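Sharing a structure here in structure tokens format.
Removed from the display is one protein chain of the complex; every other protein chain stays in position.
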Amino acid sequence: MTIGIIDVGLGNIGSLSGALYSQGWDIELIDSPEKIKQVTHLILPGVGSFSVAMERLERSGLSKAIKFFAQDGMPILGICLGMQLLADKGVEGGLCAGLGLIHGDIRPFGVVQPFRFPHVGWNVMNKQASHPVLSGIKAGADFYFVHGYHFTVRDKSDIVGLTDYSLNFASVIANRNVLGVQFHPEKSQKNGLRLLDNFCNWSGGC
Amino acid sequence: MNNSQNMKRCFRCGLPETYETIEFDSYGVCNICRQQDFKKEVIDWGERKKLFDALIAEYRGKYDYDCIVPFSGGKDSTFTLYYLVKECKLKPLVVQFNHGFMRPNLIENNERTFKALGVDVVSFTPNWKVVKRLMREALIRKGDFCWHCHTGIFSYPMHLAIKFNVPLVLWGEPSSEYTAYYDYRDNEIESVDEVRFNRFVNLGITAEDMKGMIEQDFDLDPRDLLPYTYPPLRDLKKLGYQSLCLGSFIPWDVKSQSRLIMDHLGWKGDEVEGMPPDIYGYEKIECQMQGVRDYLKFLKRGYSRVTQMTALDRRNGLMTQDEAEILINEWEGKKPPSLTLFLEYLDMTESEFNEIVMKLTIPPFKPEFEEIKWGKKTSDFDSWYREQKKL
Partner (left out) sequence: MLKKRIIPLELLKNDRLVKSCNFSEHRDVGHPIKSSKVYSDQDADELILLNIGDGDLEFDNLVRVVGKLAFECFVPLSAGGGIRKFGDAEKLFEAGADRVVLNSACYSTPLLIKEIADEYGGQSVVVGIDVKFTNGRYLLYSNSGVIETGLTLDDHIKTVINLGAGEILIQSIDRDGMMQGLDLILLTQVLSFSSIPVIIAGGTGSFMDLKSAFDLGVDAVACGSLFNFGDNNPLRAKSFLKNYGIPLKIL
């Protein structure tokens, strides 16, 4: 297996690469569509703005290549902004189309006292459904979040995990071979590493 | 006596609040007791045994050895080796890390065990000069001079797993028997890995940390610390390693297991400084320095080995609080004769030692040095290693 990590300058991928490398996985950094052919799994990381990220994915041709990869039933994991890019559309930096791999759209958190935004820190991910990627993770486990926008799904059946912060938002979503996590597994220590390991062992089936 | 009597204690077993990882519930019972309840009442040991049979079937016959068994010669590793050879019919590579303080009875036990079972054994003895310097640094930083032993025992077999290409490493008792770094109630199989190593085995200090701490005044070759360095996870993952405890698959029972190895292997217990010999003669017989170790625990935390042993018996309903307190008052809190050897090895005076320890005590306990009396020597004391006088 080779794990592909999309790398178009959307933030540092050192921790993510290190997390996979130390667990024994072989990784490939993907900055062009041809490289996707070499991998068995794809991870879409991301920090930053929705519209800037989509613009880079479009320009490099990766947007299309990722969609084909998904159509072929290959496993894809979106992390943080990467999860949000899976949506139909987002509003950060202007209304912008996403990859449309899990239906829904991205909205900012509203102003709700006494909550501070962006949502930063350790918070609970409440499992709503079982999924191979969450195997071995205790109920009530905390993960590390840093985000100001959240994913509103079209189909409630796509929700695998919810987190409560001013509202109950989707922190883990999945549709067939495509998966998204709002938190940063590469910053969430033991459970994050386990999730990444589970993903790399997953073939995309449910 | 010292103010150890003022500490909060588990209602059932008596372990005090200074015991590492201890947490008391609303009934005043500690998590270690609750873990034992779970072990006895909830864990499906039938299922666990099936898992184990499947595990060893995966590895049997496929490598030069079916597994590596790290071995100290104490009751737990002796039982583990016995079980794996006799019950499971595995071909192990026995790996022994010689900490430098092996007692005569232990060496005899080991010879008997290895010859009775018929196993290949690799024994490793690290550089004594390096060991002494490490003991000093660990004592000062953490009040626990056994860093070289903890790290060596857990790292060295992993290096051999990689070198010999033997992915399965089988240990004895799971840590949940004694502490809550890993909890039986999570109903998971404890992995004896680098995370565990960093959580409590190495006292929070890695070999790379130690290097900078000792190289200013000690002539260190960086390779000197390799036996104490955990190998890279990636190498172990590529090997397909699994490092697990036998006690995660069969319920650990120290008393019956000790009896078994005494009967079947002629394994002998021994006197240990500061411990009532008739009752607990099977405990901690491996190391000459055990007495100093227990003494340090007492000075830092106000309790020691006798409290721990009687706690196990109280928890299992084998002893009452009054009986336990009689033993504790008679045996605990005395200065072990091995302290004189320890000070000799480290070229340290007793008052330097006390000064170091005072900085490391864990509230609410505070030791009163003037009140502490000498304990009894063991019968093999005179045969223990003495440093040659410098010319």
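Going in written order, the chains are labelled A and B, and every chain counts its residues from 1.
Here is the rule we use: a residue touches a chain if its C-beta (ideal position, glycine included) is under 8 Å from a C-beta of that chain, and two chains touch if they have at least 3 such contacts.
Given the structure is predicted, the values throughout are model-derived calculations rather than measurements.
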Message: Going by the contact rule already stated, which one of B:F164, B:Y181, B:F369 or B:W384 would touch the omitted chain in the full complex?
response: B:Y181
- line: Contact with the hidden chain, among B:L90, B:I205 or B:M319, goes to B:I205
Query: If you put the missing chain back, which residues of chain B would it touch?
result: 20-24, 141-144, 180-181, 194-195, 198-200, 202-209, 211-213, 216, 300, 359-360, 362-363
Statement: Touching the unshown chain, chain A contributes residues 12, 14-15, 17-19, 21-22, 116, 118, 120-124, 138, 140-142, 144, 146, 148, 164-165, 186-193
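Assume only the chains that are shown with their structure count from here on.
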Task: Calculate how many whole Å lie between the centre of chain A and the centre of chain B, each centre taken as the average of the chain's C-alpha atoms.
output: 43
Statement: Per the touch rule, the chain B residues reaching chain A in their complex are 186, 188, 195, 232-234, 236-238
Field: Residue numbers on chain A that touch chain B, as the complex places them
entry: 21-24, 136, 138, 190
